[in-house]
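Only one protein chain is missing from this complex, and each of the others stays in its spot.
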Amino acid sequence: MKDTLFDQQASPDNFIHSLDPRTKILTLFPLIFVSTSTPPQFLLSFGLYSLYLIVLTALARIPIKLLIKRFLMALPFILMVSAYLPFVEQQDLSNPYSGGWWLFWNMVIKAFIGIYAMSVLTATTRFAKLIQGFARLRAPQLLLMLLSFTYRYMFVLVEEAQRMKRARDARAYGGRWLWQAKVIGQMIGTLFLRSYERGERVYLAMCSRGYDGTQSLWQNSSEALGRRDYAFALSSISVFILARWGVVI
Amino acid sequence: MLRIVDLYYDLQFLQLTDVEVERAMHIFEGAISNEINATTAIMAVSAISIALYKGKGQLEEKEVPLLGMTGAFIFAAQMINFPIAGGTSGHLLGAVLAALLVGPLYGVLVMALVLGIQAVMFADGGLTALGTNIFNMAIVSGFSGYAVFWIMKKVLPNTKSSFLASAAVASWISVVLGSIACGVELALSGKGPMGLLVGSMAGVHSLIGIGEALITTTVLSLVLNARPDLLEKCYPNSNQEKDMDQRCQLVEVTP
Partner (left out) sequence: MSTRALEITDLTYQYPNGTLALDKLSLAVEANERVAIIGANGAGKSTLLLHLTGVLRASSSSAFKVFGTELSKKTLREIRQRVGMVFQNPDDQLFCPSVHEDVAFGPRNLKLPESEVLKKVEESLAAVGLPDHGSRSAFQLSLGQKKRAAIATVLAMDCQMLALDEPTSALDPRGRREIMELLEQLGGTQLIITHDFALAQRLCSRAIILHNGRKVADGDPANLLNDEALLDAHDLL
């Protein structure tokens, strides 16, 4: 679990890491949208998107091993809905870029860019910063508060689940499928009861510090973007526009 | 090459990459046409906005941490795999469970929180497909499952076994309908013949749905034993007073 925790890598003194979270959200999200709207035959465009991300990876010193893990983890699920395509989809004679192989390529490259861009964002921005960024972009308070709670306790509960799983396996778990399903159900039920009670205790802890349901978990003041942020955002966006619309195949 | 194989074993060890068939429903970038993604995104945003708008007035201060905690719980529960045929495994989706625990509208909200965090923090499921993923796994699964539950509850007598049976049928249907929605979207996006996609999606998920149903009912009966007050909304029991004795709400007064 901790292995896939990307945002913990974030270090404050790196140029990319120290950009305002809004800047990174407003460049990397659009990159995913631009890439997804690019026709599959624009090979050079995809090459440029990848190059852009590779440059960011180098600048931000993101560990390659983590990135590879991410791709490998997603790979089976991408293949599951794309690997059959070359076998079932025939090429349409009027369009040279149709057919199974192009469809397959289309899905794989777009998923790749999507995962890559998202990983660059989270590897260089801590979750708390990301939430702050969204708050400054005027996302609803309540939603952000719920996201914070979910993210904060996800790991606590996953560790709890893993401990239960280990305890279960240590007692020669196995046997008939129906029995296994029941055991898993009981584990999940216990997990729920514990998490609910934890929620109640968290609420008490909040009350003890003066919570009355109105306040948010973070500071609301909005800092202006710096010159570096504008420079980064503008140059990134121009790269995307050039790569998407300026490239002639 | 060897390094990559090593990495894979690492992951297997962490139990993060059994071939989980269920994850086939997590759609990435480029699988679904932009039109469908846009449509589902609008529906997802509307559902979330309604829930948040309603929540702003109605969510008691206590429910904010509790809804977040439910989201964390669903995420953690999804990490526990159960084996299906042939070395593959599935896991709980949890849409019906969430709907029964926190109500259908907040259930969708909770599922959307989980899917959103998975997409952004874990790059699990695409950003442009987030609306579609929320539509399939939160809206279609949650609402359809809850509707089935609601109808069955009206028809069946108000007993514990019919409560659990309704929940079982509802969770099976929720998973199957969610996967059918996914298959239809893929087919409409030109990713293969409708029959094949819907057939294989529904086929696999009718198996996974059995696991979902078994697990959901086991969880519910456990909660019913320990904290019946948490299921008051969907299973108002006449024995409530007696059951309440077991464990009570911790918080008595907070102005």
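For clarity, chains are labelled A and B in written order, and residue numbers in each chain start from 1.
By our rule, a residue touches a chain if its C-beta (ideal position, glycine included) is under 8 Å from a C-beta of that chain, and two chains touch if they have at least 3 such contacts.
Just so it is clear, the model here is predicted, and its values are computed rather than measured.
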Open item on the list: Of the residues B:65, B:107, B:178 or B:209, I need the one that contacts the missing chain.
Closed with: B:65
Open item on the list: Given that one chain is not shown, which residue among A:52, A:104, A:192 or A:211 touches it?
Closed with: A:211
TODO: Taking the full complex into account, find the residue in A:156, A:225 or A:247 that is in contact with the omitted chain.
DONE: A:156
Open item on the list: Under the stated touch rule, tell me which residues of chain A contact the chain that is not displayed.
Closed with: 5, 8, 12, 126-128, 131, 148-149, 151-153, 155-156, 198, 201-202, 204-212, 215, 217-219, 221
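We adopt the following convention: only the chains that are shown with their structure count from here on.
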Task: Euclidean distance of C-alpha centroids - chain A vs chain B, Å - done: 19
Open item on the list: Please output the residues of chain B touching chain A within their complex, sorted ascending.
Closed with: 4, 7-8, 10-11, 14-17, 19-21, 23-24, 26-31, 34, 48, 52, 55-56, 59-62, 64-73, 75-77, 79-80, 82-83, 92, 101, 109, 113-114, 116-117, 119-124, 126-128, 186, 190-193, 196, 211, 214-223, 226-227, 230, 249-251, 254
Task: Complex interface listing, chain A residues touching chain B - done: 1, 3-4, 6-7, 29, 32-33, 35-37, 65, 68-70, 72-74, 76-78, 80-82, 84-85, 88-89, 103, 106-111, 113-115, 118-119, 121-122, 127, 130, 140, 142-143, 145-154, 156-158, 160-162, 165, 177-178, 180-182, 184-193, 195-204, 206-207, 211-213
